[in-house]
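Working notes for the structure below.
Omission of a single protein chain aside, the complex is shown with its protein chains in their original locations.
Here is chain A:
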Amino acid sequence: MELVKKDISGYDLTRPSLEEIANNTAKTKQALEQTLNGTIIAAKVGGEPLRKTQDPYYVKHTGLDGQERIIRMHEQQTDPMECVKFSHRRVPRGQVDDHVRIERSPPRQITSKDQKNWKIPPCISNWKNSKGYTIPIEMRLSADGRYLRDTTISERFPKHSETLYQAERNAREEVSAREAIQKKLALKESLKKENQMRELAAQARAERNSLVKNEQPKKRERSSSVEEREKIRFERSREIERDRRIENAGRKVQKKDRDMERDISEKIALGQAQPTKSKLLDERLFNQNEGVDAGFGSEDEYNVYDKPLFNDRSGANIYRNIRGDREEGDAALPKGRSNPVQFERVREE
């Protein structure tokens, strides 16, 4: 029981003077500098201080056969920048000073209240009873109360959903009404436009008619020389047409025929010749001037084959639905047999 406090007024709690502090700092600095210099070098180069390699020296060695030889011994060179070989290891703890006087007061007596506070009741398991036996599943199910739960739905819930439903319907109706009105308006607009266009067209037609009427008397004033020239032009065109027809009928030389008859060098010059494609060899290998792998695309693309296997037929054509064909009533296919095949003997004549 601490009744009164210790009198600490007698203690001198003033901090040491600045001079003393500076002295202390200088002393510490001096002491630390030595250890620090070593550690800095160690930290700089691969965790090991740079040391001078030993000079090589010579050893006299007598072999088993009695032959004497001189061996040169020198240190193996190491890379000073090499990483530390060993990662951090847990260094065993240094000597701990055990001779410390424990000065604390003895532990207080625990009151029963404290004891009660510390008592933690064991957890109640759903799987095992206090004796450690497993509880049967039906008891567990009945105990967990999942069937005891009474679901009560609030009165407001149906009301709420009803209102929501009503609101949605109203909204939909509104939207459709608005749409109908808009449609009607658009129709009216388009009708109006159409009428306008029609009027305009009629007006234009009327104008044109009036113009034609005005021009007709001019046509009659045409000179006879013009008429003659027209006649000649017409006849010439007829003649050209006739010639063309005759040419066609007599199969004169056509472009197609000309192409067929051309020499291969001529075809190459015209760019018409197509190289024949071989199906046995991979064409990508032929493009040698760009390198061997030029035709194969980039490296991460996986295309071993230059083209798909069934290129000429699509997937739909690989298999044919025979049953479907039959049902369509294909006359060419024979109808299914009902009885085994009967062979007929060939009669000799």
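Following the convention adopted for this analysis, a contact is a pair of C-beta atoms (placed from the backbone, for glycine too) under 8 Å apart; a residue touches a chain by one contact, two chains touch by 3 or more; residues count from 1.
Methods note: contacts and distances are computed from a predicted model.
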item	value
Hidden subunit of the complex - UniProt protein name among "Golgi to ER traffic protein 2", "Pleiotropic regulator 1", "Large ribosomal subunit protein bL17m" or "AAA+ ATPase domain-containing protein"	"Pleiotropic regulator 1"
Options A:K113, A:R149 or A:R347, residue touching the unrepresented chain	A:K113
Hidden-chain contact residue, picked from the options A:S9, A:T152 or A:Q342	A:S9
Residue among A:R104, A:K131, A:K213 or A:K255 that touches the chain left out of view	A:R104
Touch residues of chain A, complete complex, unshown partner	1-16, 20-22, 24-25, 27-29, 31-32, 35-36, 39-40, 42-43, 88, 90, 93-94, 96-97, 100-105, 107-109, 111-113
